[in-house]
Every structure is written in C-alpha cells, then in structure tokens.
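Dumping the structure here so I can ask a few things about it.
One chain of protein is taken out of this complex; the other chains stay put.
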Amino acid sequence: MTNQRSDDNNNPLLNSGIEYFSDEVKRSGIMNYRSTALPTWCPGCGYYGITHGLANALKNLHVNNNNLVIVSGIGCAGRYPFFVKGYGLHGIHGRALPIASGIKMVRPEFTVLAIGGDGDGLGIGGGHLPHAIRRNIDITYILFDNAIYGLTKGQASPTTPFGQYTKTTPYGNPEKPLNPILIGLAYGASFVAQGFAGFPQDLTIVFQEAIQHKGFSFVVVTTPCVTFDHANITYQRFRNIWKKIPEDHDKQNLANAMALAQDGNYYNGILFQDHRNAWHDVQQSIRKNTSITK
Amino acid sequence: MTQKHFVIIGNGAAGNRAADVLREGDSHAKITIISDEFFHFYYRHRLKDFIVGNIDETSLTVRSSEYYHDKHIRLRLGQQVIKIDLNSQLLYLKHMELVRYTHLLLCTGGKPRMPEIHYRYREHFTSMITLDDAKHMKQQLPAVKRMIVVGGDLISVQITKRLLNAGIEVVFLVDRDAFWPLTFSDVIEKDFNRALRRAGAKIISDDAIVNIEKLGHMAYQVRTRSGENLECNLVGGFFGLVPQVDFLVGSGLDIDRGILVDEHLKTHFDNVYAAGDCAQVYNPQLSNYWVSIGWGNAVKLGEIAAHNMLGSPDTAIRPPINVLDYEGIEVKTEWWQEVS
Partner (left out) sequence: MIQAADDIVIKICGSAGDGSISAVEILNRAAALMGYHIMNFDAYPAEIRGFGKSVGHTRISRSVLLTTGKYTDCLVALDDVHAITELSTMSKRGVLIYDSKPPQYHQEDQAVAGFIEPGMIGYGIPLRELSTIAVRSSRSRNIVALGVLAALLHLQAEYFETAIRKRFSAKPETVIDNNINAFRLGFDYTLQNVNKYDELDFQHHVYSSNRDSIIMSGNEAAARACLDADLRLYAGYPITPATRIMEILAKELPLKGGFVVQTEDEISAAGHVVGAGFAGARSLTATSGPGICLMSEMINLAVMAEIPSVFIDSQRGGPSTGLPTKTEQSDFNIAAFGGSGDSPRPVLAPTSVPECYLLTRIAFDLAECYQTPVIILMDFFLSNRFEDIDLNQLNSNVFGRFTPQTAPLKDQPYLRFEVTDTGISPRAIPGMENMFHTVTGLEHDERGFPNYGKANHLKMTAKRHKKMETLVRDWQETGTFGPEGQLDVGFISWGSSVGAVMEAISLLNDQNIHSGGFFPRLLSPLQTSHLEVFSRRCKRIIVVEMNYTGQYANYLQVAISKRMERFTRVDAEPISSEDIVNWIIKDES
C-alpha cells in the first residue's frame, strides 16, 4: 500500500465509520452490507433511513456481496454506492439507468440496484426512465425523492411543489411538480412502490419485494433534505400523512393504482406489480422461438 | 426567334471547314458536328502510312477536342444519323436521340464502291476508307504473308506499294471496271502495271475473279475465270468511293449518285445543304451535275456551303483538271490533289 497523503486526512470517507455503530447494529448483521466508509450526508438526512432499510433488505435476502452492484448518478443520493459492501459505480449525472442496464444485460446473475435523486432521475436523466421501464430489465431503481437539488445546495427540482421558495426560485416555483409514481405507472413499469425515509422497516419490506421482482422495479422513496428544505418534506409534516394501501387494493389493477397515485395521499407500499417477462426472459424466448441456440 | 442550330453531318474535311466558316460568321449560333466515326478529324490519305507503321495515330489527327471546346462547337462522335425528317427538322440518331436543327449540312463523304459482279462474296473483301478499317488492317498485317488486291483505284496503288515495302507478297488483280476515279485506258494501264511491277507486285491483268471462298481464319481462296486458284491471307477490294447517301433514301431529298444540290450547294429544302464527297453539284455551264471526290474539293465545298448558309451567296465552280504524278502514275484529274 502506498503512503497516506496528508490531504487524505480531511476526507471523511477515509475515516472508517464502522466503529461509530453500536454493538447492537453490528450484531444485527446489516454491517455485512455496509462498507467501511462513513456516509457523508448531513446529520438527519433521510438517506440514512433509506440506507438502513436497504441494508436490512439485502441482509434478509442473503444477497451475495460479490454479485451486488450499485450504480448511481450524481447528487447526494449518488454517493450511496460508496457506503455499501459490494461493487459500485458512481457514474454521471442522470445516467444511472443506462449503466445499470448495461451491467445487468451482460451479467444477469448480478443483483443490480440503480440509485439517484429526483433531479438525477426525473430531470437530467428523465429520458431514460420510460425506456428502462419498456425493456423491463430486471434491476431495481430507487429514486431518492427529496424534491430538491441537495448536492448543489438547494435549487428547485422536478418534484419541487408549485410556489416553493428555493435558491433558484426566490419568488416561488413557477412550475408544477411531477408525480413520479404516476409517471412510473403511466410508462408501464411492472413494479411501482413508494415509501418514506422515516419508516425504514416498511422500506425494508418494499425493497425486498422490489429486488425479488423479476423485471424493472421502481421504488420512490420520499425523503427529507434537512439542510435545504424546511417547508415541504419534513419529518414532522410527513410522518403523519402516510396511509396504508387500502386492504382491497388489487396490485394488478393499473387503473386502481393510478387512482391511488392521484388522490393526493401518500400510500406506503406496493401500488402495482405484474409478472410479465423480464428483458432476459424475452430474449431467451425469442432465441428459443427462432431456434437461435446458446 | 429560336436559336440557330447549324448541324453538320460528317466530321471530315468538308464538315470541319464548314464549321469554321459558320463560327466565324456567327458567334452565337449552336453548331454541332455529328459523325459516326469515333475518332477526331483525321487525314484520311495518311491511313496508308499508318497501316504499315510509317506514322502513328497522333500524326493522323487534324484537330483535338480543345479546338472544338474553344470554338463552342459540339462534336458528337460515334453517333450515327439514321433518318432525317426534313419537315419537322429532326435528326434521328441511332442511339435513339432526336436532334433538332435549323440549318443542316450534309458532309457524309463517300463509302466504298462495290461493283455488282463482286456482290456475292463482298464480305470477304477488306477495304480501307476509315481509321477503323485501317486499324483493323494494321492488326491483321503481321499475320499476312500474301495478299490479293483487286481493283484499280488510286488507293489500291498506294496501299500495294506500302505492303510490298513491308515485305508482303502482293498479287494485283487488275479490274478494268474498278478504275476509279480514273477511266481505264491503255496508257493508264501501262503506267499502272509499270509502277506496280517496279515495286515488286505480281500483276494479273486479263483475268477476272469468279469466286472467293473463305478457308479459315485469314485464309481465302480466289478463283479466276482462267481457272486459277489463288490462296492468300487477305483479299483487298479497292473499287473507289461513292457518295454516302444510304440513310437519306426516302427522306425527300433528290438523290442521284450523290445528293443533288444547286450551284450554291443547297438542296431543294431551303435550309439543307450538302458538300464534299457526298454532293452532286449542279453546274449551270454544263447544265449537268458533277461529283467531286477529293480532299481539296471537300474543303472548298464546305466553305461555299457555309457561306450560303450564313446568307452570303457563293457559287461552286468546277475545279480545273490538274495533272499529277501519283505514285509514279501520271494522273489527270479534277478530283484528287496531292496532299500530305
């Protein structure tokens, strides 16, 4: 190993954060899915809760670390791969989905997660979402929706509510926000779910289902940016507005799912899921039908 | 008014001279020369030296393409006129293109004459009028040991001498009817025989061909009236030139031996003229037509026709008879001149 440089000392990522965790956490086994690096997020950021929920899901599913690949875009959310024990690709802004798809296509045995913020996935990278959905490639896309540009310090994002003040909308946001859940349904994703960073246990369940789902799973996690958003998505406001998905909701009924997505409530869980063939299955069956072997 | 379009059929001495004069007199008109030969305007009379390799192809050429570019004369080579519609002023080209003219000049020259008695076996004769013929003959010559020349025109004499010089055995079958453009006389025959014999040819003068048979590739047998069977590699047929007017038959033009034109070289169509070897020109003094064969005459007639087409009247006069020593033969003719 080469010499440690002096400027490395300023790098929080290098100061292993493992020892900061309580024994209880260590015993739980989720540290098997955490790298030695300490997250760089602001204290209180919703991303910690998501991380916790995901690590638990990976643990429960006994995902093989060697086959775990996390691809992210750029943003606070984009830092995620560094904190996971597995292989990671911290790519470029908005392009997590194409890269993740490329990985999955050539290594179908991998568990591939794509992660990015709302700016990353719905703004600059919004064009890739319908196509990843169309292909139904078997990856899990977790959108960290904090309705703000976090990393660049508080500008409006595609999900920032109308009228909200941000650094780039000092007179109030003149544009209407996108509804990511509705978009996912409208594009025809085979798995659409949502959750809240403040409910890591619920997230674990959703993530488990999403990872196990054969096909493209789209999970939107609403998450507070405690540093740049004090008005919209806050723990106080959001903890109480989440609803359970109605008992009689038929997950396979797209119309119902779309109705829920538009009724103004936040529903915690899986809104839609169907079991059509994933990209590799389709490729396989084309090959079989056209007697292309191998 | 539509633009004038002078179309000249024939890229020989007459046609080219006419084009020059037309361009000098009218810098705006379209001028087109059409010729079914592929080659540039060349000296026909030098072909004899070309076939035996005395000169190369470049020294045959009178003018290259730059000349025509400079003068804005469109030269259509390798294109044959197969029909003329004098009423609609349209030329039908063999490659199926229609060309419209406002003024037409026919300078189609001559074609080999083929006496009727030889008609039966005409395809066995080799003749030499065009560069094409010459190239073909040149290609064959190395394989020729013996050639039989039938005829009596001036070209046959020229060629015979060159062939003998090239070491080819030549049997010359004098055909009294073939003397052309000369009329056969005892004096001429004596001259003829002397000149050829001196050069080394074998002469058969009082016999005649009855048949020619092809034995194989470049192998012919010539049977004569006296019963001789002569074998050879080529049979040359040189019976002179006649005006090339085949394609005009039925066009409405008056045709006798050549295209009948008045002393201004105009046909009875106001905008159609003829000049050179193909024309048969009216002579008011003689009250008769004369045919002119020869380079110098062709040039002169081309010039006169052009003047008339431009609207400045000019009259063709019959050239004086001159006497020239032709390959050792004293020739009296108004037609041929010594050209180099």
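By written order: A and B. Residues from 1 in each chain.
Convention: contacts are C-beta pairs under 8 Å (C-beta built on N, C-alpha and C of every residue); 3 or more make two chains touch, one makes a residue touch a chain.
Since this is a predicted model, take the numbers as computed values, not measurements.
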item	value
Full-complex contact with the absent chain, from B:L77, B:I129 or B:I188	B:L77
Touch with the omitted chain, as defined above, among A:N67, A:T168, A:Q201 or A:Q262	A:N67
Touching residues (missing chain, whole complex) on chain B	38-40, 64-65, 68, 75-79, 92-100, 132
On chain A, residues whose C-beta touches the chain left out of the figure	1-2, 5-8, 10-11, 13-14, 35, 37, 65-67, 69-71, 74, 79, 81-82, 84-92, 95, 97-107, 109-110, 127-128, 130-131, 135, 283, 286-287, 292, 294
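Rule of thumb we're sticking to: only the chains that are shown with their structure count from here on.
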item	value
Whole-Å gap separating chain A and chain B, where each centre is the average of the chain's CA atoms	96
